[in-house]
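With one protein chain withheld, the remaining protein chains of the complex are depicted in position.
Letters are used for the chains, namely A, B and C, taken in the order the chains are written, and counting of residues starts over at 1 for each.
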Amino acid sequence: MTAILSKNSYGKSAIRVLKVNKSSPIHKIKEFTVNICLEGDFETVHTKGDNRKCLPTDTMKNTVYAIAKDHSINSIEEFGIDLAKYFLTSNEQISKVKIEIEEKLWNRIMINDESGETSEHDHSFVSGGNEKKTAEIIITRNEVFINSGIKDLLILKSTGSGFENYFKDKYTSLKETNDRVFSTSVKAVWSFASRDVDYISVHKNVRKSILEIFARQHSLSVQQTLYDIGKNILEICEEVSEISLTMPNKHYLPFNLEQFGMENNNEIFIPTDEPFGLIEA
Amino acid sequence: MTAILSKNSYGKSAIRVLKVNKSSPIHKIKEFTVNICLEGDFETVHTKGDNRKCLPTDTMKNTVYAIAKDHSINSIEEFGIDLAKYFLTSNEQISKVKIEIEEKLWNRIMINDESGETSEHDHSFVSGGNEKKTAEIIITRNEVFINSGIKDLLILKSTGSGFENYFKDKYTSLKETNDRVFSTSVKAVWSFASRDVDYISVHKNVRKSILEIFARQHSLSVQQTLYDIGKNILEICEEVSEISLTMPNKHYLPFNLEQFGMENNNEIFIPTDEPFGLIEA
Amino acid sequence: MTAILSKNSYGKSAIRVLKVNKSSPIHKIKEFTVNICLEGDFETVHTKGDNRKCLPTDTMKNTVYAIAKDHSINSIEEFGIDLAKYFLTSNEQISKVKIEIEEKLWNRIMINDESGETSEHDHSFVSGGNEKKTAEIIITRNEVFINSGIKDLLILKSTGSGFENYFKDKYTSLKETNDRVFSTSVKAVWSFASRDVDYISVHKNVRKSILEIFARQHSLSVQQTLYDIGKNILEICEEVSEISLTMPNKHYLPFNLEQFGMENNNEIFIPTDEPFGLIEA
Partner (left out) sequence: MTAILSKNSYGKSAIRVLKVNKSSPIHKIKEFTVNICLEGDFETVHTKGDNRKCLPTDTMKNTVYAIAKDHSINSIEEFGIDLAKYFLTSNEQISKVKIEIEEKLWNRIMINDESGETSEHDHSFVSGGNEKKTAEIIITRNEVFINSGIKDLLILKSTGSGFENYFKDKYTSLKETNDRVFSTSVKAVWSFASRDVDYISVHKNVRKSILEIFARQHSLSVQQTLYDIGKNILEICEEVSEISLTMPNKHYLPFNLEQFGMENNNEIFIPTDEPFGLIEA
């Protein structure tokens, strides 16, 4: 039996960058993490230990910082596209570049001036929490694919959600309810109908749509809410051609107060991390 | 040699609770985690396997949910005090109760109504991020100690911070700078000069003071900023008698662009998690 | 524009199970985590909020425990296959079942008996660390796919590894070396040439091969070592038809002692988590 090297790839992950744009006294900051993954003519690196076509992952890391220096980084999508193109252009042995970028969010600190007015500080920031912006860019010699996304957008509604009339079998123990807590950590990834998109503004509209549908809809199932969110985004954001949503159901279980002769009118819940329902479309 | 049982304690940790207050259609939610630790006459539990004085940790957990049901939980401090008192009153073998509570923050989702006005939704929430409120209550038969706190308040300033003129020895390699990125995840714990405090309002003032001093001050060292924050809080919040601050220095290292013939005017940094400086007072 | 529901799936993740096999006084234990993901005729669940074809994720969870009760669980692969078949057989609306299982490893505690002989204890265990066994089973109405795997197998060699003669460009700063620390957390996933395989014994042979090649080979690159490991497994384990290996390069950077007039003969390293090289084939 002869071993055949099929698909292979390599790259550098978790390259962390902070770029401070000081072109005005009102600093802009972008903090993000880059993963790079290359495919190409790397067969002899594997089979012969011949590294002559191997771009070291350390050089990939250096390149990220060097490109970041002169790039405006208006959006992580635009930065990722230019970074991917750089690798393809300057390395003829590479056939495909995948760049993933995840942006941490920072908000300006609000301060009171002497007159009591509140304003945003020029160069001081407070964390925007766990929620992240994501971008994935895949470039080959012929094609460019761009996905934008939101990750770890954690939301909860304390009523306006039920789950009833589902399929039952001998292992069913779940009780039907028309009033439960519904909490999920939304992950959304979308692609675009055209080029030259304003990535920042599309992101803002997608996020707004997720929050509004989640808040307003009386949910009959996670699936239904997920579908309605997706439908609404495709209606409202004409730049978006496709969207995939992942909404793990983070269970809040009603605590059994009845065993102590007390009533629990959907007021006291046990938050749980495991197991969780995972709904995707 | 005879083994002597010195200090011992036991309890339940990581009891997670969501309380939904439905007294009005505008729901209020509190999500928090409780740790309970008891000391008392538990010698024979250890030395003889005699469990008659042992309140099971499972019962402690149940008690948290049962007490939460009828408690307004205006603040985690008030809830913790009442919970601690319950254990002390109903278990004569207990001499000391320590309750730690950590509250996750949720903000109301903002939605547009038909007229385009923005308003807070009644029962839908988005995560307030990693930052948490904390409370520690220690009660004995004679005394009550209450600490409030903030945890994981992550902040960053992109200028207005330096570190110069420090002690140098043969292992010094750090370069002096009057312009660096300063980022820290603040932990603050304070105690009170009096009883009957408005815990919510003190928390708000402490948080505001931290952000304002951090933003406005030109920092000569983490220590100086930490001290000035503490001093300002003691001046502004008269309810606070003592405050301890922990500010790990989360390093953002300038990337060496000079090796590629480029300049780095404090624009391109490598965020790092390890190692970090830890400053406390 | 009409929204079209394309691929959708749902399931339960992170279902944790401990099975104690008490058929002899020498207990056997298996601790594992199950993820279940279903595809099928769920369109109206999404588009109409009609749950009649929706098997609740809570029922999936119950089913895992119920099936585990009477199953020998000799291997996680055999358990996963039977679990997947159960879902397909008892739910005609389901077209595809994916089961992922991850097993934590426990070793027997060794104790000395009175005569000083060391032996394995009947029912007491110590954790086998982070390393895990994995299995992935995908079943449709026509086909069965089975993958076995190893995850988080963390290894390190303190010499016998170099990286030289690689591609250089204007952003190269890495120094060539014929002696470096090589550490990686191996992930391996393999599929089978035939049915009725002894999964436990194949796993043992694959693991042995990874460790031996890693230890013996003088590595010219991570890619070369990865390839040689894969090649060796395909030669030695005839049951394995295909194997994919992921070996993130966990960097140990030589500390610059030269700046203090000292020599570092590859003795003092800084372990780092970020960034890391990721090599796959």
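Observations on the model:
Operating definition for what follows: a contact is a pair of C-beta atoms (placed from the backbone, for glycine too) under 8 Å apart; a residue touches a chain by one contact, two chains touch by 3 or more.
Just so it is clear, the model here is predicted, and its values are computed rather than measured.
The chain omitted from view is touched by exactly one of C:K48, C:H121 or C:K204, namely C:H121. Note on the undisplayed chain: of the listed residues B:S115, B:S173 or B:S194, the one touching it is B:S173. Only one residue in the set C:V20, C:V144 or C:A193 touches the chain that does not appear here, and it is C:V20. Touching the chain that is not shown, out of C:L5, C:I138, C:L156 or C:I200: C:L156 (per the contact rule at the top).
The chain not shown here touches subunit C at positions 16-22, 27, 29, 31, 62, 65-66, 68-69, 106, 109-112, 121, 123-131, 153-160, 181, 211-212, 214-216, 252, 255, 257, 260, 262, 264-272. The set of subunit A residues touching the chain not shown comprises 170-171, 173, 259-260, 272-274. Listed here are the subunit B residues that touch the chain not shown: 1, 3, 5-16, 35, 37, 42, 45-59, 61-63, 66, 90-91, 93, 163-169, 171-174, 220-224, 226-227, 230-231, 234-235, 238, 242, 248-249, 273-281.
The rule we apply is simple: only the chains that are shown with their structure count from here on.
Taking the mean of each chain's C-alpha atoms, the chain whose centre lies closest to the overall C-alpha mean is A. Centroid distances from subunit A, each centroid being the mean of CA atoms, peak for B. Annotation: 25 Å between the Cα-based centres of subunit A and subunit C.
Within subunit C, contacts with two or more other chains are made by residues 171, 173, 273-274.
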